[in-house]
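Please find one structure pasted underneath; my questions will follow.
Here the complex is missing one protein chain, while the rest keep their positions.
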Amino acid sequence: MSESLLRVNDLRTYFHDAGAIARAVDGVSFDVARGETVAVVGESGSGKSVTALSILRLIRNPGRIEAGSSILFEGREMLGLSEKEMRDIRGNRIAMIFQEPMSALNPVLTVGEQIAEVVRVHTDASRHEAWERAVEMLALTGMSDPRERATAYPHEMSGGMRQRVMIAMALVLRPALLIADEPTTALDVTIQAQILELLQKLQEQLGMAVLLITHDLGVVAEVADRVVVMYGGEVVERATVTELFDSPQHPYTEGLMNAMPRLDQKTARLTTIPGIVPPSTSWPGGCRFRDRCAYAWERCEMEHPPLYAVGENHESRCHLAIEPDRRQSPHEPLAARAGAHQ
Amino acid sequence: MAAESIGTSTHWTRHVVRHAGFAGGVLALIVVVALLAPLISPYDPIAQPDIIGLKNAAPSFVHPFGTDSFSRDVLSRCIYGARVSLSVAGLATVIAVTLGTLYGAIAGYAGGVIDAVMMRFVDAALAIPRVLLLIAILALWNGLPLWLLVVVLGVTGWFGLSRMVRAQVLSLRELDFVAAARAVGASSPRILIRHILPNVVPTIIVAATLGIGHVIILEAGLSYLGLGVQPPSASWGSIIQDGADQVGSAWWISLFPGLLIVTTAIACNALGDALHAAFDPRHTTGAMAELDS
Partner (left out) sequence: MNNMKSDAPLLEVSRLSKSFSSHRGLSRKKAADIRAVNDVSFSIARGETLGVVGESGCGKTTMGRSILRLLEPTAGKVEFGGVDVLGLRGAALRSMRRRMQIVFQDPFSSLNPRMTVGAAVREGILIHQLAHGRDADQRVKVLFEEVGLDPAYVSRYPHEFSGGQRQRIGVARALSVEPEMIVCDEPVSALDVSVQAQVINLLQDLQRDRGLTYLFIAHDLSVVQHIADRVAVMYLGRIVEIASSKDLYSDPIMPYTQALLSAVPRPEPGRQTARIVLQGEPPSPANPPPGCVFYPRCHHPRKDEACTQIIPPLEEKTPGHFAACIKEPPRTVELLMLAAQAAR
């Protein structure tokens, strides 16, 4: 593999609170090459958003990135950088967009001012130059009348427009990496299509890498090159997007795909994953998914599974990799037997 | 997710409980002293044992707070005065809270023209300074009986609370659980009493706690002006007034009740703030739940 742009290695982000430790991100590793799109998929409580925030070191008290974690960006160890050095990277080399653009934009500044502000913080551009770059960037996001739109306030815009502003703000300095945390979740499906198309177009034009945090497998299939599936603060499966959708190896990935109603296949009844994600303060020993898994056996209780290589560029944190015969004998998961009471 | 928010709330809760605990402890002590006044008061608060020999005696071992110009024991007067000050403030606050809650809840739930009219009245009432209003009312009566003082303090004290209650009711009635209650056929009074008011209770408790401190100061001010509690019964305010013209020579008469007023008012405010923080949902849902929801 070529030199990676971002290499996250054994990232652990814990929240220490009142004696309890919530291990929200617990030993996550993956990398992102220049120009590619990596999707981090997971449900609530999987640790995917905390992972994204950890990369930018935006974890606040009582959260802490634990010693031994490593985040290499462009060959530099970010966890050793001073806060000032981090500020130089944020918004400049690594930018981030969020699910809810309204809360990420300042209501009392025009959107043009906010984009220009990013330019002025990181470069020595004059006020006028910064404004011109803001307008140019808005044009690039497909806004008609960018000069006019730049003078509007966030509340004067629709959700889709605000997301375009967020994108313009994130990309105005041509970052090498864009972290997009559920960028289209709050949007309607036709607007989502516009935004995804825009992100792909800009990615091509600007040659940046995208780390996409999402719960939507449909979006993943459309835009990602590689996928990291998270569950219980860990990476449970890692593969190229075609590999993952063609042959999901981890029972959780498989479960997610079956639980999703699909336009192209009508099923009478959806498959569910019984139970709920255990709290991050008390991950079960052994495999964290075992109580909800239809294949779990003694080994899953005794032994915490490593990420097994299950193919070229395909890894799965499941003992099925070494005992594949077990796949032939699914049973009712423990969480389902413990009563229908989830 | 529920588990996480519970986990992170404990930090805040403990912080808040410590503050609330101290302020509440101080208040409880004052209340107990007031209740047990006949048992713990060293002297009769209105007895004048030696109007010449014991006049304006400085604080001493026998009279820790000194005596006043009628040779009365200031400590005893303060202990009995606590009964008057606290009960006037407490009862007036109960009246104010009841009126304010009912008025605000009705306005907020009814909405439309009723709400507009009711709130314009409150706006008008709030435009008149309360102290001025009280002075005007009390000046008309000469020698107001204590119960009427309580009523007047209560009736003039609910305007602000009614606005807060109304604002809360306005936002609560738009929530889905209220729609759900209507959908199962609940009547308006039922919705107001069973669904909306319980959610306003935290606001009411906070407002009441802050209100008591405020009324204690207000009553003291009025008594100081001679418009409040009438002799021979004493409140902290009227004791200050007793010593007012001799602050230079017999400072103890006014100082000790003054300190009590300040302490009580601060304790009320601290308790109110602590309760406010404890009831604020932003402090009870943890940062973690927000991160990965």
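First chain written, first letter: the chains are A and B, and each begins at residue 1.
Keep in mind that, in the parts below, a residue touches a chain if its C-beta (ideal position, glycine included) is under 8 Å from a C-beta of that chain, and two chains touch if they have at least 3 such contacts.
These numbers were taken from a predicted model, which means no experiment stands behind them.
In the entire assembly, the chain absent from the figure touches the shown chains A, B.
Between the chain not shown and the residues A:Leu58, A:Leu109 or A:Ile191, the one that touches is A:Ile191. Remark: the omitted chain is touched by one listed residue; of B:Asn199, B:Gln230 or B:Thr263 this is B:Asn199. When the omitted chain is restored, the residue from A:Ala22, A:Val229, A:Ile273 or A:Ala321 that touches it is A:Ile273. Touching residues on chain B toward the chain that is not drawn are 1-2, 5-6, 175-177, 179-187, 190, 194-195, 198-199, 201.
In the full complex, chain A touches the hidden chain at residues 43-44, 158-161, 188-194, 196-197, 215-222, 224, 241-242, 244-245, 255-257, 259-264, 266-267, 269-274, 276, 339-342.
Just so it is clear, only the chains that are shown with their structure count from here on.
Measuring from the averaged C-alpha position of chain A to that of chain B gives a distance of 51 Å.
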